[in-house]
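Shown here: the complex without one of its protein chains, the others still in place.
Chain naming follows the written order as A, B and C, and within any one chain the residues start at number 1.
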Amino acid sequence: MSVNTFGRLLRFTTWGESHGPALGAVVDGCPPGLTISEDAIQPFLDARRPGQSKFTTQRQEPDRVRILSGVFEGRTTGTPISLMIENVDQRSKDYSEVAKAYRPGHADYAYDAKYGFRDYRGGGRSSARETAARVAAGGVARLVIPEVSILAYVSEIGGDAIDRANFDPAEITRNPFFCPDAKAAERWALLVDDVRKAGSSIGAVVECVATGVPVGWGAPLYGKLDADLAAAMMGINAVKGVEIGDGFAAARLTGEQNADPMRPGTSGPDFLANHAGGIAGGIATGQPVVVRAAFKPTSSILTPQPTVTREGEATELFTKGRHDPCVGIRGVPVVEAMMALVLADHKLLHRGQCG
Amino acid sequence: MSVNTFGRLLRFTTWGESHGPALGAVVDGCPPGLTISEDAIQPFLDARRPGQSKFTTQRQEPDRVRILSGVFEGRTTGTPISLMIENVDQRSKDYSEVAKAYRPGHADYAYDAKYGFRDYRGGGRSSARETAARVAAGGVARLVIPEVSILAYVSEIGGDAIDRANFDPAEITRNPFFCPDAKAAERWALLVDDVRKAGSSIGAVVECVATGVPVGWGAPLYGKLDADLAAAMMGINAVKGVEIGDGFAAARLTGEQNADPMRPGTSGPDFLANHAGGIAGGIATGQPVVVRAAFKPTSSILTPQPTVTREGEATELFTKGRHDPCVGIRGVPVVEAMMALVLADHKLLHRGQCG
Amino acid sequence: MSVNTFGRLLRFTTWGESHGPALGAVVDGCPPGLTISEDAIQPFLDARRPGQSKFTTQRQEPDRVRILSGVFEGRTTGTPISLMIENVDQRSKDYSEVAKAYRPGHADYAYDAKYGFRDYRGGGRSSARETAARVAAGGVARLVIPEVSILAYVSEIGGDAIDRANFDPAEITRNPFFCPDAKAAERWALLVDDVRKAGSSIGAVVECVATGVPVGWGAPLYGKLDADLAAAMMGINAVKGVEIGDGFAAARLTGEQNADPMRPGTSGPDFLANHAGGIAGGIATGQPVVVRAAFKPTSSILTPQPTVTREGEATELFTKGRHDPCVGIRGVPVVEAMMALVLADHKLLHRGQCG
Partner (left out) sequence: MSVNTFGRLLRFTTWGESHGPALGAVVDGCPPGLTISEDAIQPFLDARRPGQSKFTTQRQEPDRVRILSGVFEGRTTGTPISLMIENVDQRSKDYSEVAKAYRPGHADYAYDAKYGFRDYRGGGRSSARETAARVAAGGVARLVIPEVSILAYVSEIGGDAIDRANFDPAEITRNPFFCPDAKAAERWALLVDDVRKAGSSIGAVVECVATGVPVGWGAPLYGKLDADLAAAMMGINAVKGVEIGDGFAAARLTGEQNADPMRPGTSGPDFLANHAGGIAGGIATGQPVVVRAAFKPTSSILTPQPTVTREGEATELFTKGRHDPCVGIRGVPVVEAMMALVLADHKLLHRGQCG
C-alpha cells in the first residue's frame, strides 16, 4: 500500500517525484470563506527553498506555488485546493550508478524490494523535494488556525545545543540555521562549513512550539494530539526521533520533578511548569505545545561506502555533487507545516464532535 | 472527535473505562483460518497484569480475556474478533476529591475542558487499564505475523541504563522489570523500592526489537512504518518520546558515523550496521526494527501538588493508595502489542498493493 | 479485507455472529453530554425483534441491549459506547446439511470461496441478526440529531403498493407490517399469510423519510449524503436497490416534470416539489430526505433448489424451520437506524468543516 494522504477532516494528499515535471498537494476539507492567495503561501516555500546559503544544497528551485482549484474570488470555497509546484532545476546528471547500486542509508534498496523497481532519479518519491508540497499544504492549514502561533528552530546541530538563556526569536531569521541563539549560530557556521568542505554531513534537532492552542483539541486514544504529531514528524525525511515536552528527559525524572502543578489563573488554570509539552491524555492543555524532531545526518556523503548492486555484487558508492550538509536546517519549515496541519485537523475534529 | 480505532487493513477499536463493567477490543480485518484461542492470548495479558510484584500497582485484576466473535472451531473466520475483559477489582473508593479537583499531570483538566465533564473514577477512559485491550488485540496481531519475533524490555529506569555487554534475553522474564541485564535489575530493585516507599514515581525507557520483518513492509509517505510506529508508541499512556534506531543519538552523528553500509549476503544484502533501526524511507530494510519509547514517571505521587478545583479555586492533591511507581515496567507488553499490531497491518497492506 | 465499521466522525463497528454468545456495536465519536440509557435504546430493538407476529421468524430473542462503556451518570462522555446484545435462542439444530452444501441465494458459497471456510450456523456473520447491532447503534445516533424526525414504513409488498391517499403515520404501529395504509395492511395480511403457509417468501420496498434535516448537511463529492445513504441501505441484508427522491421514476421524466421550483419562504426558500428527495449535489436542501430500499424475498424457502456441495457434487437444499416470509418488514427499524447514523455523522462533519 501507498499512503500519501494525511489528516482526518483536514486532509492533504501529496504527489510527485524529484525529477518529474511537477509535484503538488491536494488539500481537502478546508473550511470555506478563508482569505487565501498564492502570495500567502509562497513565503513558507521560500523559507524552505534550497540554495539560499552555502549550508544547504545548491539545487536552484524557484518553488513557485500555483493554486489550481478550491479558491474563488480570493477565498476558499470549501472544496479541494490543488497546489502545484513545478520542478525546474532537474540538472542533467548521470544516474546510471545509482540505478545499478543501492545508496547506503537511502531508501533505494527498500523501494526496489517493495515495488520491484524504482525511479532512481534524485531519490524519486523519497526525495526531500516532496516536502515542498507539505510546506504548501501547511500554508493552507495556517489559515485555519489564526489563533495559533507556530515557531520552529534548530535547537542543536551535531550535539551542540543552543543556550536557552540566549533565546531570541528575532534571531531565527537572521542566520542561515533558523537558530534562536546568535552565539550558537556562529559556532554552527564553523561546524557546518567544516562538514560541508569535508563532503560529510551532520545531524540536528528541530524544536517547534505552538502557542495559542486552546485546551480541548486532541482526542483519545488513537488520535491523540501527541500521537498524531509523532506520526507527522517521524514521517518527515531523515527524522529518527520525536519528543513531546520533556520527552526522553522525562524518563530520567521522578514524579515530583516532572510535575506540572496548577494554580488559579485568569482564564482557566495557570500551569507552573510544562514538562508535558502542552498535552495530557492526548488532549491539549492550553499550554504551549512543544515538539522536537531528531534529524539524522544525510546519507549522501563524499566518503565511499560499501554497498551492493541490484544484481547483488559488492561495490562502493559516494555522493557526487549537490547535497545538504545538514538536512535538519531545511527541516524547520517542514516541521512548522506539519505542526500546522495536525493542529488545524484537530481544530476541525474537536468542533465536529464537541461543537 | 474521538478516535478509538487504530490500523488500516488490520484495525482494532478499543472501548471501556477503568471502572465500568468491562473493557474490550474489536479486531477487524484479521486473515481467516488462523488457529486461535483465548489461551493463546491470555499469556500476553498475564505479562501485563498488575499486582505481580511490589514494583507495580497492587490492583488485583485477573484480566481474563473472552473471545465473543470471529472464531469458529478454533480458527479465525475473517470477521471481527470481539475481545472482552471484565473489570473485577473496582475497589470501593471515595472519588469525591478527584471529582472536584484536577490531578496535576493527569488528563483530568483536559477531559473536562474538552467534553464538559468526565468519568473521574480511576481515570476513566484515560486509565492505563485500557492498555489491557491493546494487549489482547496485539495477541491476535501476533498470529498474523508468525515470521516475526518481537522482544521488548526496559532498557533504562531513572537514567540508569542497562549494559549492552550484559544483554541476555533469557533474563527478561526472570526479574520483575523485564530487564535483560541481571545486574541492572538488581540496581533497579533498590531504586524502584526507594521510589515506592517514598510514594514517588520514576520514568523509564522501553526498547523493542522485531526480527524477521521482511524487506518491503511499510509505505511512503504518510503511512511510513516508522511514522506508524511513532504514533502507536506515542499513543501509549505516559509515553513522551519515540526513537527509531539511533533516534536522537543520530542527530549528534556525522554521515560517516551513521552509515549503514551493505555487502552481498546470502539472501539480499547484509548490513554492516543498523543505525536506521531497520527502516529506510518508511519501508522495512529486512534488518531488525528497533523502537524506543520514553515513559514519564506517573503523576500519581504522595507529595501534594498545587492544583485547582473545577470551580477554579486553589487546592492541593496527592495520590492515596495503589499506584505504579514505574509505569514503564508494565508498558513492556503494551509496546510489544503495538509493535505487533503495526507490523501485522503493514504485512496486509504490502500484500494488498504488491501482491 | 473485512470492513465492519461505518461512518466518519460518528463511527460504529459491529461484531458477532448468529450463533455466538453475543453480538454488539461500538459507537465512537458520539458528542459528550447527551442523556442516554439502555431504556432509550431498547424500544428500537423491540421494534426490530423477531417473533412478534406470524409474519416474521419465530426465533425468540429478548434482544436486551447493555451499555458497557462511554456513559457516566446517565450521559455520554464522548468516549466509545460499547453496546452488547446476548444471543439467547440459539435453538439446537442440525447444521450438517448447511455445512456441507451451499444454500442458493445465500452468501454461503461466497464466504467459503473468500475465507476458505465459514461459520455455517444460522448464516454466521451474514445473518440478519447482525442488524440488531445496527439498530442499537442507531439508537445512539438519534440522540445526536434531536432536530430530525425519522419515519420508515413498508410501502410495497410483492408489488402491491400503498395508496398515498390513505397515508396515515399513526397506522404504522397498528399493524404487523409497519404499513401506513390500513387497507394495504389488510391485503398484505392475506398475501403474506399465503406466502408463509406455502413456505415461500416475498419481496418488499421500505421507504424512509427524515424531516428537519437542515440545509447544508452533506458533502461533495465522494461523501455525498445520498451516496452515503445508498451505501448504508445497500449494506443491509437482502437490499438490492436504493432510490433517493423519485429514483428510477426520475429517469422516465423530462426536466420540466422533474423540476423542484422554489419561492420565497419564511426561513429560506419554499420548494414547490421534492423530486430530488431533499438532496442536491450531495447536500441536504432542507426538504424531507426521502430514501427507498428494495428488499428481495429471502432465499430461505421450502421448495428444494438445486445446488452444490463443498466438494462440488450436485444436491438439493430447502429451508426447514423458522424463517421470515418477508424480510423487508423487519428491515424497517434497520432502515431507520441507518438513516439516523448517516445523518448524525453528517451533522458532525458539517459542524467540523463549516463551524
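A few points about this structure:
In the analysis below, a residue touches a chain if its C-beta (ideal position, glycine included) is under 8 Å from a C-beta of that chain, and two chains touch if they have at least 3 such contacts.
Please read these numbers as outputs of a predicted model, since none were measured by experiment.
Considering the whole complex, the residue from C:G138, C:P180, C:G286 or C:P333 that touches the absent chain is C:G286. Here the missing chain is touched by one residue of C:V140, C:C208, C:M233 or C:V289, and it is C:M233. Only one of the listed residues, C:S53, C:S149, C:T173 or C:T303, touches the absent chain: C:T303. What subunit B contributes to its contact with the hidden chain is residues 9, 29-32, 78-79, 220, 348-349, 351-355.
Listed by residue number, the positions of subunit A touching the unshown chain are 1-5, 9, 11, 13-17, 20-24, 26, 28-30, 32-33, 68-70, 72, 75, 77-82, 114-119, 124-125, 348, 352. Where subunit C meets the omitted chain, the residues involved are 1-6, 8-9, 14, 102, 104-107, 109-111, 113-116, 125-126, 130, 156, 158-159, 195, 200-205, 215-224, 226-235, 237, 240-248, 250-264, 268-269, 272, 275-277, 279-286, 294-301, 303, 305-308, 312-314, 328, 349-350, 352-354.
In the analysis below, only the chains that are shown with their structure count from here on.
The two sequence copies subunit B and subunit C touch through a face in which the numbers common to both exceed half of the numbers used overall. Subunit B and subunit C have centres, each the mean of its CA atoms, that are 39 Å apart. Those residues of subunit C in touch with two or more other chains are numbered 9, 29-30, 32, 78-79, 348, 352.
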